[in-house]
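Quick notes on the structure that follows.
Then we have chain A:
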Amino acid sequence: ANQQTANADGEQAKPTLTVAYSEGGTTMDPAEASDLTSDTLVLAAYDQLVTYGKKTVDGSEVANTDDIQPMLAKSWEESADGTEYTFTLQDGVKFQSGNPMTSADVVYSYERLGASSSGSFLYGMADIKSVEAPDDSTVKITLNQANHMFMQIIALYNFSIIDQKAMEGQADDYLKTNTAGSGAFKIDKWDPASEAVFSANAEYWNGAPALSKVTLKFTKEASNRVLLLDKGDVDMAIEIPAKDVSALQSNENLTVQSNASNRILYFAMNNKVAPFDNAKVRQAISYAIPYEQLIGDVMYGQAKQMKSAVASNTPGYTDAGYVYDTNLDKAKELLTEAGYPDGFAFDLTLGSGFQDWEDDAVIIQAELAKIGVTMNIEKVARAQFLEMQKEKNLTAFISKWTSFVNDPGYHLGFLLSSEGSSNYINYSNPEVDKLWEEAGKEADQSKRNELYAKAQELITTDSPWSYLYEYNRIVGMNNKVSGYIYYPDEVIRFNTISKAQ
Partner candidate 1 sequence: MSTLNKPEETLNGATSLQGSDSLQPTDSDVLLEIRNLTKHYPIRKKMFSRQPAGAVRAVDGVSLSIKRGETIGIVGESGCGKSTTGRAVLRLVEPTAGEIRFEGTDIRALNPEQLRKFRTNMQMVFQDPYASLDPRWTVRQILEEPLRTHETIGQKELEDRIDSLMETVGLSPYHASRFPHEFSGGQRQRVGIARALALNPRFIVCDEPVSALDVSIQSQVLNLMQDLQQQLGLTYMFISHDLSVVRFISDRVGVMYLGKLVELAPTAEMFAEPLHPYTKALMSAVPQPDPDALRDRIVLKGDVPSPANPPSGCAFHTRCPVATERCRAELPELKTYGNRQVACHLYA
Partner candidate 2 sequence: MSETATTLVPNPVPQPSAQVAAAKRQTFTRLLMKNRLAMLGFGFIIIWTILAIIAPLVAPYGPTLTDTASKLQAPNAAHWFGTDNFGRDVLSRVLYGARISIWTGLIAVAISFCIGVPLGGIAAYYGGRIGNVIMRLMDILLAFPSLVLSMAIAASIGAGLTSAMIAVGVVGIPEFARLMYGQTISLKEKEYIEASRAIGVKDKVILFRHILPNALAPLLVQATLGMGFAILTASSLSFLGLGVKPPIAEWGAMIAEGREYIISGQWWLVTFPGLGIATAILGFNLLGDGLRDVLDPRLRSGK
Partner candidate 3 sequence: MTAELLEVSGLRTEFVTGGGVIRAVDGIDLKISRGETLGIVGESGCGKSITSLSIMQLLPKKIGRIAAGEIRFKGEDLVRKSARDIRRVRGNRMAMIFQEPMTSLNPVIRIGRQVAESARYHLKIGRKEAELLSIEMLRKVGISRPEQIVKQYPHELSGGMRQRVMIAMAMVCKPELLIADEPTTALDVTIQAQILDLMRELQQEEGTAILMITHDLGVVAEMCDRVVVMYAGQVVEETDVRTLFRSPQHPYTQGLLDSLPQLSEGRERLASIPGQVPNPLELPPGCRFAPRCPVKMRQCEESAPELLSTESGHQCRCFLRQMEKEAVGS
């Protein structure tokens, strides 16, 4: 895998990179992609109008999602009321096909996204009213109303700019298995069963990438990924199990990057189902959960205790109202107050596919038993779990969440507003709803964050969930690899990466 391949025009051969990925991906269509591998493919082959900046946290580079940087748009202006954005495109950008990129392509791509089946909801979330192209290098986007998340949203991979000319005469699902972007890599091969291979786009408008070729090896078994990395058969591996981090770190050829993410794991209790309709019971559970044990024994320290419904690296985060350090006496007391002095029994539904959830459940089960609460673990296939969740009548479950847009509005809107489409536990606090709505309309960031902070505090006190932990995203790589930047969407951007020969 570390072999070098000579470039076609005979210039100094650039290194190649092999990465162990887990899943094989489902599509290369920017509008439809919704899993990590598909997103990676899209981001390799396409550019967006804007992108995120970066910052250094604890010595490693991570994306700064508040900081929007130019990409295909070299500059933009926002109207005073925040409903109109005018973008000026870069000059001389060419798609991989050789076609020049123009504002028509942007209009085409956005409209296509708006009509798509999966990506359209983000389009809707951006609240775009119209996209116009006054001239070849200008794009004007009008919103229905001001939206402080707009720029963050359009930096997402769904908003990739597609080569309209290349699409002429092609069926609509052409993009599923083909690309028509301007990105830094051309996708030579994508076989979801085994691997995907990108080669550098030598004519990339922003300078050819440092790697000549990238191979993603789809390796489902986590332990195999660890082995491959450890043995030097791959240069990078993602989704490293927490327990293997220390062993890998002891391999001096390797660096393990473990970054705090905005992926959270929570123990959800249905606010409409007895006994969890009683806030005291929910609080009691929150007091009973052995947070340190979960982080230490299940996550091997590769996680961080969660103290709000929002991840700690989300703007506007606050741990105000968090009181739930493990305290069984307090839990027992609350249970007695709630009328369950002898505890109760309930079912926890667990979707398959995540070993650490099972481990968490087992530990929580043992701990709850100490306060007289019997928790039966019901394990179901992931698909079944998702369906059951949608019915909104699961008593309790464990679930994760990653907000694509790292913003409390986005986050709370989905999960904890009364109408939130992912509010599977029927949490409804009118006050929270009001705060969330107000904040959504608030243009000023600090005022907005204050409103969100209030909402967080209310939620934490209501304890609709027990907060378990915030994941670290763990990527292992060979020491020769440099330039890796962590993004909250967890997608690796390979054009920033280089590898020592």
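Behind the choice of candidates: all candidates are chains of the complex that A comes from, given by their letters.
Note that a residue touches a chain if its C-beta (ideal position, glycine included) is under 8 Å from a C-beta of that chain, and two chains touch if they have at least 3 such contacts; residues count from 1.
Note that this is a predicted model, so its numbers are computed, not measured.
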Task: In this complex, work out which of 1, 2 or 3 touches chain A.
output: 2
Message: Show me the residue ranges of chain A that touch candidate 2 in the complex, using the header's touch definition.
response: 221-223, 226-227, 230, 241, 243-244, 247, 293, 296-298, 350, 352-353, 355, 358-359, 361-363, 365-366, 377-381, 384
